[in-house]
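Okay, so here's the structure we're looking at.
Only a single protein chain was left out; the remaining protein chains are all shown in position.
Labels run A and B following the written order; every chain starts at residue 1.
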Amino acid sequence: MIPEIGHFALILALCVALVQGTLPIYGAAVGNSRLMALASPAARCQFFLVLTAFGCLAYAFASKDFSVLYVAATSNSQLPLHYRLAAIWGAHEGSLLLWTFILTIWMFAVTLFSSHLPEAMRSRILGVMGLVSVGFLLFMLSVSNPFERLIPAAVEGRDLNPLLQDPGMVLHPPMLYMGYVGFSVAFAFALAALLGGNLDAAWARWSRPWTTVAWCFLTIGIALGSGWAYYELGWGGWWFWDPVENASFMPWLAGTALVHSLAVTDKRGGFKVWTVLLAIMAFSLSLLGTFLVRSGVLTSVHAFATDPKRGLFILSFLAVVIGGSLLLYAWRAPRVGLGGGFAPVSREGFLLANNVLLVVATGAVLLGTLYPLFLDALDLGKISVGPPYFDSVFVPLITPALFLMGVGPLAQWKKAEIPDLAKRVRWAAGVSMLTALGLPIVLGEWTPLLSLGFLLACWIVVTAVVSVREQLAHVVGGGIGTRLARLPRAYWGMLLAHCGIAVFVVGVTMVKGFETEQDVRMGMGDVATVGGYTFRFDGVQNVRGPNYTAVRGTFHVSRDGRETALLYPEKRRYTAQNQVMTEAAIDSGVVRDLYVSLGEPLEDGAWSVRLYHKPFVNWIWGGCLIMALGGALAVSDRRYRPAWRREPQVVPANAQLAGR
Amino acid sequence: MNWLFFLLLLVAGSAWAGEAKPMGDDPAVEARLKQLAGELRCLVCQNQTLADSNAPLAEDLRREVREMIAKNMSDREIIDFLVSRYGDFVLYRPPLKTTTVLLWAGPFVLLIGGGVALAVTLRRRQRVIVENAVITDEEHRRVERLLSPGVKES
Partner (left out) sequence: MSRFLLPLTIFAVMVGFLAVGLTLNPREIPSPLIGKAAPAFSLPQLHDDGKTLSLDDMKGQVWLLNFWASWCSGCRTEHPILMDLARSGVAPIYGMDYKDQKHEALAWLDQWGNPYQVVAVDAAGRVGIDYGVYGVPETYVIDKQGVIRYKQIGPLDDETVTKKILPLIQELQAK
């Protein structure tokens, strides 16, 4: 009964979405405010309907209802409750439901925070989102219904893929989807503006916080996925340039460009056409990512549920949504004015250059990801495009972007002078150069990439310090503390996000440059030394988990005779699917990770063991977290709050500062 | 003091156990193997490198590569050995040939294209700079008005 309620709720949601996607847009076109007024209630109603469906599926999982095909396929009676709930998005059908659910969450949020928008604008935004939702609901109801019954019911479920039985599974997909789907708001804003012909500063101001929030979620989602792969896949890598990873990285790159381009549109009225295109691109790439992951056109370590037949549906949907919006763009964008002028050397100029670099990088990732498919489709042979390609192409493209990241915030809007800029950054440049040359020598090894990494990281941080100093000079009165606090949060957010990149770069540079690894054969009591740490193997014992049996090794790690950690890597055999998983053991620290993974048993109770010492690896994810925090801080800036919540006396000073 | 304790521990430890042996006999061979296998794709679990994969075929192939390294074959010869059996698919670094020119040149063609487009835009914008002010005060007021609650634009 409960699954049928869920199914029915989805059908109703489709009806509501159809209404939401058509009448308000029509109403906005003909100026009928009664039709436009339908948008918000329809969006809220749709949210509650999809919430109901989601709840029903959750209930089916929680109550181990193996008469539902999807539940039987992705869970098991011995699977712990939190993984049974995470199994909702453990395969194709449920992932789509999560996608749609998150879309309706964003819709609901738009209805809550858009009371100050012109009615036509709001109707169009919600209408566009409704149309996107129609596609996904239709998809679920036609070819991938999560509530399909299995009659007679299965006695036992087939279980969730053991790779997915991990805390990462609980958090990573919802975060990632919050990011992916969050770009639908910016997309809907852009289409609404194209439809209405009012691409103005107000439009950019409204879109900005939405885009930034989505970007934060996406950043965290990607970081979580990377961290999860790092400890779960058992070979200590954190990014493989795998198609599925690229699918999440491309919207991130486009989204990052969008965040910056919106800043210009908001403050200077420029880049309107470009911003619209980026908004369409960011969401299109999210949809493309969904297609690549769900259709099975590319192989991936992370693709767990693929089905080419369904791929055709998503592809058609993709063609309609993206093709339609690009057509609208081609039709309406030429009429949009240019916006304010600016000199080539100016903050606008730098931001535009950075945007070009980010988009080119996105294009490069897209090319590398799809190229094997292109060749195969043309019957020109099968090739693989992997990390060596992406590393050698991506680094040269992104390096100038990171360099510009340092100068950009220092340049004035409209027109800046190179000699003046050079004077202001000269000691930043000096410090960075010295660090780039000196630090690798201090650390005992010099390679060009090490120097480059330190140069960029240092440059970003030091120019941020320069920027703060200069900003402070403009704030009058008060002690240093109050003056710092007077600087707008949006400004701090930007700097923090930029410093997050620096932290990330340090992490990558250190891991790539200094990680050490040993592949050894260890018997009881044997010791091996990696990165100055001594690992002693104290044998294995058998342990039982809720739905697996495991062999657990014990490793004593010491440094200079002092015990640092006890590590218990496991080799698990999940009973339902009889699948073996390597569970690495990690001792995490700010400056290094110690990573042990058990290989295969050898004769005489010995094991093949992989030991890694990974310096600064956590800075990679820490950097992402800092970026996301920066985004959150920027969104909390008072300029994005509705006017009635702002303290009126602060507004002028703040607007002046932020607008400079 | 510390190092003395460490030394004692080592001596004591080695009485009943030894230094772990590397999986391969010759560290130089292992280093080259790691470097080579890190750029080769495992055919069984297709999205892992040959170095990372635990599939039996990957182990066999590592053994073959190890033997070839020991026989002093060049990287080129070893890669040719694998490509003649499994095709270009095993290479994570696609070889430069007519079918992959676009792949390798593409990003830089894009960069040049982007650079040209950027230059054109910047020149055009520079001309606009004198003609009109950026956002007029009237526009600013409209933004503020729109952002305050309860105002509908008619």
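In this text, contacts are C-beta pairs under 8 Å (C-beta built on N, C-alpha and C of every residue); 3 or more make two chains touch, one makes a residue touch a chain.
None of the values given here were measured: they were computed from a predicted structure.
All shown chains touched by the missing chain in the whole complex, by label: A, B. The chain omitted from view is touched by exactly one of A:319, A:472, A:543 or A:566, namely A:319. Of the listed residues A:11, A:112, A:153 or A:373, the one in contact with the hidden chain in the full complex is A:373. Interface residues of chain A facing the missing partner chain: 273, 277, 280-281, 284, 291, 295-299, 308, 311-312, 315, 318-319, 322-323, 326-327, 329-330, 333-334, 370, 372-374, 376-377, 381-382. Those residues of chain B that touch the chain absent from the view are 43-44, 46, 56-57, 60-61, 64, 83-87, 89.
Just so it is clear, only the chains that are shown with their structure count from here on.
Chain B has its Cα centroid 18 Å from the Cα centroid of chain A.
Those residues of chain B that touch chain A in the shared complex are 2-3, 5-6, 9-10, 13, 16-24, 30, 34, 39, 41, 45-49, 52, 54, 87-94, 99-100, 102-104, 106-107, 110-111, 114-115, 117-118, 121-135, 139-140, 142-144, 146-153.
Those residues of chain A whose C-beta lies close enough to touch chain B in the complex are 115-121, 200-202, 205-206, 235, 237, 240, 242, 268-270, 299-301, 338-344, 348-349, 352-353, 356-357, 359-361, 363-364, 367-368, 371, 375, 380-389, 393, 397, 414-415, 517-528, 536-537, 558, 560-562, 582, 599-600, 608-609, 642-644.
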